[in-house]
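Structure provided below as structure tokens; questions to follow.
All protein chains but one are shown in place.
Labels for the chains are A and B, by order of writing; each one numbers its residues from 1.
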Amino acid sequence: MAQNGTSVSIQDLSLSFGAISVLHTLNLDVAEGEFIVLLGPSGCGKSTLLNCIAGLLDISEGRIFIKGKNVTWEEPKDRGIGMVFQSYALYPQMTVERNLSFGLRVAGLPKEEIDKRIARAAEILQIEPLLQRKPSALSGGQRQRVAIGRALVRDVDVFLFDEPLSNLDAKLRAELRVEIKLLHRKLQNTMIYVTHDQIEAMTLADRIAVMKGGVIQQLDAPQTIYNRPVNRFVAGFLGSPAMNFIDGRLEKVGSDWQFAFEDVRIPLATYAFEKEPTPGPAVFGMRPEHVAFNSGAGWPFTATANVEVVEPMGSDTLVWLKLGKQNFTVRVTSERTPNNTDTVSIGFDPMRASLFDAQTGNRL
Amino acid sequence: MTAGQITAIQPVQEAQDQAGVGPIGPKPRRISAGRIGLYAFLVVAALFFLIPVYIMIVTSLKGMPEIRLGHLFNLPSEPTFQPWADAWLHACTGRDCNGLSPGFYNSVKITLPSVVISIICASINGYALTFWPYKGANLLFGLLVFGAFVPYQVVIYPLIIGLSSVGLFASLPGIIIVHTIFGMPILTLLFRNFYAAIPVELFKAARVDGAGFWRIFLHIMLPMSVPITVVAVILQVTGIWNDFLFGIVFAGRPNWPMTVQLNNIVNTTTGVREYNVNMAATILTAAVPLIIYFVSGRWFVRGIAAGAVKG
Partner (left out) sequence: MQKSWRRRFHLPAVIGTIPMILVAVGVFVIGIGFSVLWSFTSSKLFPTYDFVGLAQYRRLWADSRWLVSVNNIWFFGLMSITCNMVFGYLLAVFMDQRIRQEDLFRSIFLYPFAMSLIVTGLVWQWVLDPNLGLQAALRNLGWSSFSFAPLVDADTALYALVVAGIWQGSGVTMAILLAGLRGVDEEIWKAARVDGIPTWRTHMSIVAPMMKGAFATAFVLQCVGVVRVYDLVIAMTGGGPGISTSMPAVYVIQLITVRQNVGQGMAAATMMLLPVLVVLAFGGILLWRRNREASA
């Protein structure tokens, strides 16, 4: 990551509208050629941050560097960015070709150069046959391709995507996701991508920045964020179905730690604590797919549980259990689907668990 | 009603049923009494709206002797267009007997520039308020909307004084300015609401493309504004054409619009009242907005509703 140097650097950025603070002292360094995804629930400030980088919103504090140049107060066009919007934002009365060339014409580029760039973008995105059409004559997927093309022709270093796939249906979304990934591989540009869709985030990103309340909660590689979330919010936001959370207590028995709730005791010998813990209330988190099902012994922790609901989803099945009095979901392959009324045995390795402080929600 | 008539009606009924207007199947049509009452009410209401204009049209085609006979509702026995010609060319206001035609040309001279200027101003206002709100812009807009509710009488006198101090009182430019001022609140509201419904991302995309205030307005927003501009034109043309108060106060005698001349012809004549001429003059004055109304159809309704919805 660091081999190429920094492309976008955000330093101590804050933004407030009147008394409402939207972003708090944010810092973010994006390496050249990196694909960063800003992920979070609506209202977390991710789109706002992207608009700040684009220069479409004036920030209250801090500085923004792009390619080592301080662009904090530059106009959007002078920042070396291209942007793709959720609603495509194609100029409705212009043909696709004129949509693509508008920015270049504004900049006063010579006609041959404009034609060359449009030809290249149209080829990359395979929209050559659409060039003379109006946006209203295009399908959603085609419109989004044109919108990407508009960023492409600007020949910029940094691409900004603001939830570009949210307006498309599920099938098209999956297709275009792959295309964007291919595009990134081909162009090797820096891309900053805002989404609330965790699958897009997981599949596209080199690194994900999970945001909440105007603060970046965790900035890491997708697998790290998935496996070792830094707090309960990140743990709960990623993963579908969501991680199982159980409220209980952390106790020390001899030299070993265990997690206790009701009459269940989970041994934590294999769990890697961030630092030496103290006894007290805690939250135990376990992803549904990390639980083994009816697979006999051999697990550090096993228990029996009652099946409440079974949801077959095709490739696999979700089983809703009662572990003691707690709700607990398990994802199993379709072949192992239990009956609705079974009592089943489950087992898992606490190595894959996440433990959080009950008060702060931080990872223990 | 004979059996033949009933069968003649039947296929129409079926065609309608199949088109999804009514239910398909054997359910008999009941509550016809209610339907009859419904149509009776609507027809009586329609007569209330139509009769005055019917009277005007037939009377304007009669000669004065026939009018004196008092058969108000009868069609003219000897239709004549002389009253119309008189109204246009010879009807008198005081000592001038030039008819309505000077007023018509005055109205055109007032309406055209007023409509164009007020719509240009309002579209820029709406655009700036939506996409480039500077500090205090919304306060200005609030004041403007307040102006939409203010009784004209409160501002008329200061405007008279203000316009005379720059020598524009009782002149064509003066009345055009006045119409631009009083059209601005509602039109600005109209355009602002229209632009507010445009996805702001479009504006952002244009800014990333490097376009500035005027270029975005001229190249992106204006081409999209055709529907709202049509509504605004309808609203303004009818509004300004129908104006009386501003015309009589601010235009000055040589520029008096048609409505003022009409009122003078009808309400200041001495001696015998030429009802046929007066009514022809009235119809002529109403003709321009009526033509716009019937040509524009539903756009007209949209204009009223759009102009009326505040905020």
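Here, a residue touches a chain if its C-beta (ideal position, glycine included) is under 8 Å from a C-beta of that chain, and two chains touch if they have at least 3 such contacts.
All values derive from a computational prediction rather than experimental measurement.
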Quick one: which of B:A87, B:V115, B:A128 or B:A251 touches the chain that's been left out?
-> B:A128
Would you mind spotting which of B:I36, B:L75, B:C97 or B:L143 touches the chain that isn't drawn?
-> B:L143
Sole residue of B:A46, B:V166 or B:V226 that reaches the chain not shown, by the stated touch rule = B:A46
Name every residue on chain B in touch with the hidden partner chain.
-> 21, 38-39, 41-42, 45-46, 48-53, 55-56, 59, 67, 69-73, 121, 124-125, 127-129, 132-135, 137, 140-141, 143-144, 146-162, 180-181, 184, 188, 212-214, 217, 238, 241-245, 249, 259, 262-263, 266-267, 275, 278-279, 282, 285-286, 289-290, 292-294, 297, 300-301, 304-305, 308-310
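The rule is short, and it goes like this: only the chains that are shown with their structure count from here on.
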Could you put a whole-Å number on the gap between the CA centroids of chain A and chain B?
-> 55
Within the complex, which stretch of chain B touches chain A?
-> 199, 201-202, 204-211, 215, 219-220, 223-224
Could you please specify the touching residues of chain A with respect to chain B in the complex?
-> 51, 54-56, 75-77, 81-83, 85-93, 102-103, 106-107, 147, 150, 154, 162
